[in-house]
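Shown here: the complex without one of its protein chains, the others still in place.
== subunit A ==
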Amino acid sequence: MPKRARGALSLLLGLTLVVSACGTTSENAGGGPAEPKPCGGAGGKYTIGVSQANVAEPYRERMDADIRKAAAGVPQFTVNFADAQQDNSKQVEQVENFLTQQIDLLIISPNEATPLTSVVKKAYEQGVPVLVLDRKVNGDSFTSFIGADNFDIGRRAGEFVAESLLPGGGKVAELKGLAGSSPAKERSDGFKLGIGGKNIEIVASADGDWLRDKGRQQADALLKGTPGIQVVYAHNDPMGEGAYLAAQDAGLTGIKVVGIDGLPIEAGGIKAVEAGRLAATFVYPTGGKEAVEAARKILVDCQQVPKVQGLPIERVTKENAAEVYARLNAGG
């Protein structure tokens, strides 16, 4: 046996050596911001790599769909998508793969900021324009950040609760997104600012991990355990829908639910508002269309784009839900 094992080991080692011997250098230029590649203009062909944190989330699926749809309108663009399935390591690997493929531009929606910072920086320093969507990376080694502000959207939700739902003060339960994720923290902190000084109290809170079923389960416990809750603030619409179901179950029909994201899809928050399950939601734009527009400016028009492009937050209530839905799905 040992003989065979040794044979296998040496085979493996041999393979490793072969692997390390072949291939030529292409990437240890290192250091310093590289010069951006010369702009090819309207006559060129461009490959764009899209690195998505997790397509299993409807919001991110819609982001990819928005990018796909917008890119179909630019004949020079070919778009390749990668899905990191919520895994930081995998996303780093996929960006490295894109660099190996020598893409012309990177669009990335990072799973988390810090772990993705260095590979984004690497791409940027190799002269690949980088558009960061939705969640930021650290530092300023990217071409443009496009996204809305999670803190701000939380604040707007808080203000809505204070002004429209509980003008005389009252009790709120909070369903939080995945613990440890930055949007969960920012949507929570923003909300607290929004309801500040209005005699509104967050009497109970729980982690719903962004999920509808977990949201329902947690809301069920919160509503049973803490009497007197008037409003449930959910960090996203699916958890809000779960809270609505829990309230129905408990026979608490007076409870109002506020969500976030406002996805313009059939199963999304805007439709839920229209149907009266949510009292309101706030559109957190995916930035997909805007990213392709920025890519077109950079690659085809050879122009600069602003370093930060804040996207507008929009409040959706029963009055404007149908209109917003139609507008966000119109044209191209």
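The working rule: contacts are C-beta pairs under 8 Å (C-beta built on N, C-alpha and C of every residue); 3 or more make two chains touch, one makes a residue touch a chain; residues count from 1.
Here is the rule we use: contacts and distances are computed from a predicted model.
Participant: The hidden chain: which UniProt name fits, "Molybdopterin synthase sulfur carrier subunit", "Gluconate 2-dehydrogenase subunit 3 family protein", "YjjW family glycine radical enzyme activase" or "ABC transporter permease"?
Facilitator: "ABC transporter permease"
Participant: Which residue among A:S118, A:Q217 or A:T317 touches the omitted chain?
Facilitator: With A:S118, A:Q217 or A:T317 as choices, the missing chain is touched by A:S118.
Participant: Among A:S89, A:Q248 or A:Q304, which residue is in contact with the omitted chain in the full complex?
Facilitator: A:S89
Participant: Residue-wise, where is subunit A in contact with the chain that is not depicted?
Facilitator: Here the touching residues of subunit A are 1-2, 4-5, 8-9, 11-12, 15-16, 19-20, 22-28, 30, 55, 80-83, 85-90, 92-94, 96-97, 100-102, 112, 114-115, 117-118, 138, 178-182, 185.
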